[in-house]
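A single protein chain has been removed from this complex, and every other one stays in its place.
Naming follows writing order (A, B and C), and every chain is counted from residue 1.
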Amino acid sequence: MDNAAIHRLTDADTLARAIGSAMFAQDAASQGLGMQLKKISPGYACVTMTVRHGMLNSHQTCHGGFIFTLADSAFAYACNSGNQNTVASGCTIDYLAPAREGDHLQAEAVEQSRAGRLGVYDVTVSNQEGLRIALFRGKSYQIKGEVIGGLESRTRGDPA
Amino acid sequence: MDNAAIHRLTDADTLARAIGSAMFAQDAASQGLGMQLKKISPGYACVTMTVRHGMLNSHQTCHGGFIFTLADSAFAYACNSGNQNTVASGCTIDYLAPAREGDHLQAEAVEQSRAGRLGVYDVTVSNQEGLRIALFRGKSYQIKGEVIGGLESRTRGDPA
Amino acid sequence: MDNAAIHRLTDADTLARAIGSAMFAQDAASQGLGMQLKKISPGYACVTMTVRHGMLNSHQTCHGGFIFTLADSAFAYACNSGNQNTVASGCTIDYLAPAREGDHLQAEAVEQSRAGRLGVYDVTVSNQEGLRIALFRGKSYQIKGEVIGGLESRTRGDPA
Partner (left out) sequence: MDNAAIHRLTDADTLARAIGSAMFAQDAASQGLGMQLKKISPGYACVTMTVRHGMLNSHQTCHGGFIFTLADSAFAYACNSGNQNTVASGCTIDYLAPAREGDHLQAEAVEQSRAGRLGVYDVTVSNQEGLRIALFRGKSYQIKGEVIGGLESRTRGDPA
């Protein structure tokens, strides 16, 4: 890797972190649920959340909607990490095991594909013991505009 | 329809409403988000929710997770309406239009199939103007036990 | 409906049928599986197929892939019926009942949403007795070009 490549890599990581901070500051939903953005890099995000009593359903396990919301937030940060405004077009979730009150959940989102305006991201939700709780797959759609205006976006073919 | 069939139908509707009340009383998540269970009958449920400021994401639209959670609640009521304990195995959601702060959303869940332990339910989420916000498809898995113990469950081949 | 509206409606239907014929003539896959395009109109298509011995899996029921392929063809005709080149970005299928050798299957595709470049289509696959075999949901992505060049495409806001 030459110096220019290293420089671009650094820029992409720095940009992703700046985007994460800017998004999170405006993200009432993720904040209100006690989520924390643990890590963000190009095409990747890790978000955590602790299951509160108010997240339990009538089975006294975590309502699937909150597990989904955690995964969806990680997906949103990962797919916007290149500074191109991107929204979810659709998602699927499969539940592997229940989550319970007090569980500390972690959602890791990884970009699987990005071509044209479309992207596919896989998110794995695990608990504090590393047990996988759910698998989520998000489909993204790039719209106009930038997350942080005035910066140069990460572009296709130039990952930095 | 003979008298016995009418009687069973009535019983199934009454049972579904009793199940809805019993579930909702234990459902901290749906209560906490301000949801209301508007109607429940065998294989059907309608749940409403108003989008609060705390449900907004960084785009200042309703976080997809809360739209999903509303749909997921309607799905849960519909698939448990026969008194057989039933959980979600997986779900898909497709977003058609954004929801905004103050929007009054309605999720209608309709049973599409139930065979063996598996079921498929379609949920449509609309706003106060009847505009469709999202399409959700939930897959259910029947586990052991009853929602309300000691009652006779709605059984396959005997819908009442 | 005034005369102009009737005229546009006729045009849209005629255009859809012309597109269906042009596409089917080039569609080796659907032809080779013995499919028939029974009906096509704006946002809608009905395609049929009889289950052959060569479509059976090791359980001696119709391989899910062929049920999917039938649904996918109906989806393709429905989402291209407005003459804008459109491809599938992703699909989901849920199997409700098995199909057997000799069954005559019908797939009906209905447009649920089309906004920007994205669309959502629901396809129901049924057998000769009207029993539902599978539910399919296709997500479409509009690319450049027209199915039949030189014609005026059906445009958003002007459904004719």
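Some points to look at:
Going forward, contacts are C-beta pairs under 8 Å (C-beta built on N, C-alpha and C of every residue); 3 or more make two chains touch, one makes a residue touch a chain.
On a predicted model such as this, the values are computed, not experimentally measured, just so you know.
When the full complex is taken into account, the listed residue touching the unshown chain is B:Thr92, out of B:Ser30, B:Thr92 or B:Ser126. Contact between chain B and the absent chain runs through residues 89-90, 92, 116-118, 120, 139, 141. Contact between chain C and the absent chain runs through residues 22-24, 26-30, 32, 53-60, 63-66, 68-70, 72-73, 76, 85, 87-95, 147.
One chain of the complex is left out; on chain A, the residues touching it are 92, 94, 96-97, 112-113, 115, 120, 122, 132, 135, 137, 139.
Simple rule for what comes next: only the chains that are shown with their structure count from here on.
Using the average of C-alpha coordinates as each chain's centre, A ends up farthest from chain C. Between chain A and chain C, the centres computed from C-alpha atoms are 34 Å apart.
One inter-chain figure worth recording: chain B and chain C are separated by 30 Å, centre to centre, where each centre is the mean of the chain's CA atoms. Multi-chain contact residues, meaning those touching two or more other chains, occur in chain B at positions 92, 94.
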